[in-house]
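Note that this complex is displayed minus one protein chain, with the remaining chains in position.
Here is subunit A:
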Amino acid sequence: MTNIRANSVSQIDDGTPSAQGSITIENVSKSYGETEVLSNVSLSIGSGSFVTLLGPSGCGKTTLLRLIAGFIEPSRGQISIDGQNVNGIPTQKRPIGMVFQNLALFPHFTVYENIAYGLKLRQISSKEIEFRVGQFIELVGLQGLGERRIAQLSGGQKQRVALARSLVLEPSILLLDEPLSALDLQLRKQLQFSLKDIQKVLKTTFVFVTHDQEEATLMSDQVVVMSAGEVQQIGSPQSIYERPETLFVSKFIGEVNELAGTVRTIKGDMLEIDTAIGLISLPKSTAHGLVAVEGAPCVVCLRPEKLMTLPTGSSAAAGRISFDGVVEDRLALGPMIRNTVRCKNLKLISLTMTGNDANSLHTGDHCSVQFDAENVQLFSPLTGDLALAFGERE
């Protein structure tokens, strides 16, 4: 057992419940030489919330996390924790905990020693340490494994040690850098729920980084969608899914049917869009982040569940837009049926509840594809890095 005599002053309060834990990020940029990996990010994270930074790899989400942790300093802008500017304050004096992607457990310590490390640095009596470590070993479900070496643990157990090691210090903020990415699906699902549960019990602010949108929507109160060093949208998982503000967000969260087009004419409140499947007339309110000018390129987006596949001849309700198509494929997904429909030269995906009208359709049948104009979202096409994130060219 290593004798650790601590002499560092920590701002982490012992014993008091973590009522704090708010983070404010104001106009933060981070550049390495010529390349700007984070540009002008502003974000406010409330105390006790579960916030996910979501984006494709290289979008700057990990950089943002490392800025909060204090491993790196912003080139411009200010980061505050609990209303206090932390620029220039070293990591060890910030009230944070962190779970690393590679976990970064100390291989020369046992499970117990790993969890006790931070407490020992804080000069806490060994009796208290024993009690607290025991408590957290139980919280994360590692009873009886205290004397194990790190090399003797499974992936999921290591994960739990990393979590306990940070949480035992009761930080007001816990930063998690893709901690579940190395685990298999089954274990990941299981840990996603235990993470969420632990967060609810401790009321710690969790800032979670992931590139998995499913994980993000499942766990968080708030999702920050990032791309190319910029914040694309901030909102609840539901609002980000239902009301994406940019084409990037729309494509990154869930599945979407895309129809490239151009604005043909503007008549009052209506836009006429020329697309590969024909002319579509949409209200101006569906245009998000698109400056509607005649001749402007645009993308018509439709969630698969908003697209109905009906037998030919089904009458379209008022205001409903309808096209003819052919059913190419039908996949039964239990409660849903996933139809692949060909309209002209475009393949569209539609999800319908099992037991609806579409049931009578078979592969190869002609059908009618219908959707409500208000369910459509109209965006500007992606350019530059945003397009590259999906492997597209401008």
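The working rule: a contact is a pair of C-beta atoms (placed from the backbone, for glycine too) under 8 Å apart; a residue touches a chain by one contact, two chains touch by 3 or more; residues count from 1.
Here is the rule we go by: contacts and distances are computed from a predicted model.
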{"item": "Which of \"Dehydrogenase\", \"L-serine deaminase\", \"Co-chaperone protein HscB homolog\" or \"ABC transporter permease subunit\" matches, in UniProt, the chain that is not displayed", "value": "\"ABC transporter permease subunit\""}
{"item": "From A:107, A:295 or A:355, residue that would touch the chain that is not displayed", "value": "A:107"}
{"item": "Contact partner of the left-out chain, one of A:122, A:189, A:203 or A:338", "value": "A:122"}
{"item": "Residue among A:61, A:165 or A:330 touching the omitted chain", "value": "A:165"}
{"item": "Listed residues A:31, A:47, A:91 or A:194, member touching the removed chain", "value": "A:91"}
{"item": "Contacts of subunit A with the absent chain, listed as residue ranges", "value": "2, 4, 6-8, 10, 12, 69, 71, 90-92, 96-98, 100, 102, 104-108, 110, 117-118, 121-122, 149, 151, 165-166, 169"}
